[in-house]
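Of the protein chains in this complex, all but one are displayed in their positions.
Every chain is named by a letter (A, B and C) in the order it is written, and numbering of its residues begins at 1.
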Amino acid sequence: MAIATPPNPAAAERMERLELIWESRPGILGWLTTTDHKRIGLLYFWTTLALFGAGGAEALLIRTQLAQPNQHVVSPQTFDELFTMHGITMIFFFIIPMTTGAFGNYLLPLLLGARDMAFPRMNALSYWIFLASAVFIYTSLFIGKAPDAGWFNYVPLASKKYDPGHNIDFYCLGIIFNSIASTLTAGQFIVTILKSRAPGMSLNRMPLFCYAMLAASFGLLFALPSLSADTIFLFLDRNVGTHFFDPSHGGSTLLWQHLFWIFGHPEVYILIVPAFGIATSIIPAFTQRRLVAFPLVAIAELLVVFIGFGVWAHHMYTVGMPTVSMVFFAAATAMVIIPSTIQVFAWCMSFVTGLPTFRTPLLFIAGFIFMFVTGGLTGIMFVAIPFDQQVTDTYFVIAHFHYIIFGAAVFPIFGGMYYWFPKVTGKLYFERPGQISFWLIFLGTNLLFFPMHIVGLLGMTRRVYTYPSGIGWTAYNLAETIGGFVTLGGILVLLGNLAVSYFRGPPSGPDPWRGPTLEWTTSSPPPEYDFAVIPRVTSAYPNWDPADREADRLKLADGVLMLERGHEQPEVTPVDGRLARVAHMPHESPWPAVLALALALLFTMLLIDRWGTAGIMGIVCLLALVGWHMQEPEEE
Amino acid sequence: MTSYADTRDVVGRPAAWWGMLILIASESTLFGCFIGSYYYLRFRSATWPPHGIPEPKLVVPLILLAVLLTTVVPMRLAAKAAATGRLAATRLFLALALVVQSGYFAYEVHDFSDQLHGFDITRDAYSSIYYTLLGADHAHVLLGVLFNVWLLGKLTRGFTRYRIHATRAIALYWYAVSVLTIVVYGVLLSARA
Amino acid sequence: MTLRRLEILQWTGLLLGGLAFAAAHVVGYGITEAECNSAGLRWGISNDTWEVIALGVTAGLVVVSGLAAATVVVRTRETSYESPPPPGRVRFLAIAALAANLIFLIIIVLDALGSIVNVACRQG
Partner (left out) sequence: MKGPRRDRRFAFLVLGVVPLAGCGGSQDSLAPHSHQARDIANLFWWMMGGAWIGLALVVGLLVWSYKRRKRRGFGDDVEGDKPGEKRSWYAVLGLGIAMPIVVISTLFVISDLFVIKTTQAPASTTTRLTVKVIGHQWWWEVRYPGTNAVTANELHIPVRTPVRVEVTTADVIHSFWVPELNKKVDTIPGQTNVVELDADQPGRYRGQCAEFCGLQHAHMAMYVFADEPSAFRRWLSREEKPAQSPSGGLAADGERLFLNGPCSSCHAIRGTDADGFVGPDLTHVASRTTLAAVTIPNDRDSLRNWIVDSQHVKPGNLMPNFSVSGHKLDALVAYLEGLK
């Protein structure tokens, strides 16, 4: 029931006014200055997809080098840069920006029944900063100075003494730069979810996707400062001469590890929780059933991140901590699993009691459950401290977290691409190639990652650029490499399928799946203002409440709640979603892009030790902010 | 669900206020990490502060702290005045707060450079974390000062709903910075214990 | 029971346990950190005693928080967690809080077991 065709002339006239108020500037300039969450979401999507390609290429180079013992496909230095950049790229420049930046930006307002994010210009800023930071860090690779001490970047290996080049400075500044973008995204997601919901969407009627995004945003908000503090310390140690990490002057190398993993472990959950959100959107649509145990799943998504802040030291069991300290983190590690088991069985029971139609999106979710459970079960093994100390820093751990990160984070991303493709493009994808792509990726990844468990147990350590023959590692490594290329094939089929469908696919209409949430109530692709009428919400599955949709249609006819007077959207009370006020939204603005550019120059100056110029750039940033705030949302 | 398309009734706090709260949460976490590092390093050293470094001064910082805290009052009054649309009063209170805050900041910068002559940031881990923590706190005071300058500039051209929200948000920022400064001084002075 | 009281209980159930657990986790780790490093030699604190005190207090708070949530769940059994707010939302969050507090409690118990059974400061 798209609200594309107005029921009467009066409504038609009001909708024209909406069109006029919300329509965005045409051409390149429109994209440079856009504040439309859908456009920003698409910008994020294409950028992160490109970076996914880069990270994947690095991964395949690594696998090629390791396909056989004692190979020299790449030099040791190149290998170190490759696995470092692979980690940085996939975590900071693919999964986080893809799930939050792309999926979150495009979908959150649509699922919340809002017309845009709470802070549209901040949203644009986060994208431009993200883009700049990606360019910044990849410059290092092209000038042959890429970070080479691993994404975990332990000191003293990363200190000036053992890594004198600019490689690690690129790491510090690039990470700080990128985390500004993520913090902006997280912050405004939280405010959007709390304040910009459709009136009536109280916390017990908010879609689980939004809970997942809320959890991930809180995670980012509270985890990133720890990483920033860490990288600031390291940057000062390297370039000012402080002694945070220098034991000979009262510093501690373990301080780096603690701060890093206080960020690093919540990070893991930040990566997969949005994927949970995607899964909890797809499962109801393709089982035609509300998700089982809604309140438990909602809290589980928040809990996994919350408890995830208390387990960081299980990455450091081998550094010689007191047993008692380790046990503290082991206990939390043991129980952080419960929220995940709750969700797994809620998903499975929804499959069992619903009417599952195994189209491609649901196939990817089924595959995701399989991969997530496999990776989760090896995760449970790390509760056993002695076993963790035995296999940590071996391929067993690589297997574990790739089952989690590729299996549990990337599978739902693929499933989500298929699921929301009709909404974004207005076209249907082709089913048969879709299923082929799933099976290729599923078999490929298992062939790629499963043998890693075994070589890990056989003693193959991580981050080695080659390995001797005759220790029984060769066959498994070859299998992994083959699996890698099979996976590549599957991904190419997937992208090809979507590309062809974009041009040749049959029209989808507003709601091809009988989806449960609000995005399916508006036309595909959605209009700039998302919803002609601020929708009425009385459950977490609004599109399955015909009465409410009928009410919307009537409101459209009478022109109620269309807010066609100005660039407006309602604000609600954070808990029970009562209408609080009508907020005036800002228009397109060039300043976010300008500010991001100034910041990029600032960081470049810091990199090449031009402190004075950096200061000037800082002032430029402040001026840009002033200019930004010259333009206020107009009052009518 | 009656027709409230024209409703302009205002319940609860504006998104701007929530946005500022988020910024504060993020910055406080950063300070939390600094403070955690402070104690982590402290636990690892037998003497704290290390030999040859004077214990942090007690009296002057506390007086300064008191001075900074007094500015919470005018900020609060400014926010109230803004909420009730009293422009002149808002400007007055903001200006008042700004003067004191600038004075505080000026003295702190002077004191900071003085201490640097005493013992340098590159001396050891203590000096590193000490100056980082102190400097970060001063930076946040400076940011607040800039906020106030900008806001006063805005208010020269009267009120808009946007500027009223800004006043509330910036007042909130100052409450947070005051608390933050108390905590930071508390941590640094704990070296005397 | 008035809605107002249910609200209070529900928020207690949702927040108290989590905050208590977070505090105990940091403090509990901090105690060992302090005792097992050069600073601890000066302060001479006993790991087990302090851990047990900290964890005992926390366990109490978590239980209180859990009971608050449980009360709300029982008192609102007539309403569905999907019914309109506030009652629906109160029940919804209370159910969630109940599960959360259970998990926190188990962590605290395991923490306590771990710090009592293991020798403090022995490198693991």
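Note that contacts are C-beta pairs under 8 Å (C-beta built on N, C-alpha and C of every residue); 3 or more make two chains touch, one makes a residue touch a chain.
From a predicted model like this one, the values you see are computed outputs, not experimental measurements.
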{"item": "Where the missing chain makes contact, among the chains that are shown", "value": "A, C"}
{"item": "Residue among C:Leu16, C:Ala54, C:Ala94 or C:Leu110 that touches the chain left out of view", "value": "C:Leu110"}
{"item": "Touching the absent chain when the full complex is considered, from A:Leu111, A:Leu131, A:Ala346 or A:Val424", "value": "A:Ala346"}
{"item": "Among A:Thr378, A:Thr425 or A:Thr604, the residue in touch with the chain that has been omitted", "value": "A:Thr378"}
{"item": "Interface residues of chain C (partner: the chain not displayed)", "value": "99, 102, 106, 110, 113-114, 117-118, 122-124"}
{"item": "Hidden partner chain, residues of chain A it touches", "value": "75-77, 80, 149-150, 154, 156-157, 162, 247-248, 252-254, 288-290, 292-293, 296, 318-320, 323, 326-327, 330-331, 334-335, 337-338, 341-346, 348-358, 366, 369-370, 373-374, 377-378, 380-381, 383-387, 389-394, 450-451, 453-454, 457-467, 470-476, 479, 541, 544"}
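Basically, only the chains that are shown with their structure count from here on.
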{"item": "Comparison of A-B and B-C (more C-beta pairs in contact)", "value": "A-B"}
{"item": "Gap in Å, rounded to a whole number, between the CA centres of chain C and chain A", "value": "30"}
{"item": "CA centroid of chain A to CA centroid of chain B, Å", "value": "32"}
{"item": "Sites on chain A at which at least two other chains make contact", "value": "none"}
{"item": "Residues of chain C whose C-beta touches two or more other chains", "value": "33"}
{"item": "Interface residues, chain C side, partner chain A - complex", "value": "18, 21-22, 25, 28-29, 32-33, 36, 47, 51, 81-82, 84-86, 88-89, 91-93, 95-97, 99-100, 103, 106-107, 110-111, 114-115, 118-124"}
{"item": "In the complex, chain B residues that touch chain A", "value": "1, 3-5, 7-12, 14-15, 18-19, 22-23, 25-27, 29-30, 32-34, 36-37, 40-41, 44-45, 50, 121-129, 132, 146, 150, 154, 160-163"}
{"item": "Residues of chain A that touch chain B when the two form their complex", "value": "118-119, 122, 183, 186-188, 190-191, 194-196, 199-200, 221-222, 224-226, 228-230, 232-233, 236-237, 240-244, 246, 249-252, 255, 258-259, 262, 536, 551, 558-563, 571, 573-574, 578-584, 622, 626, 629, 632-633, 635"}
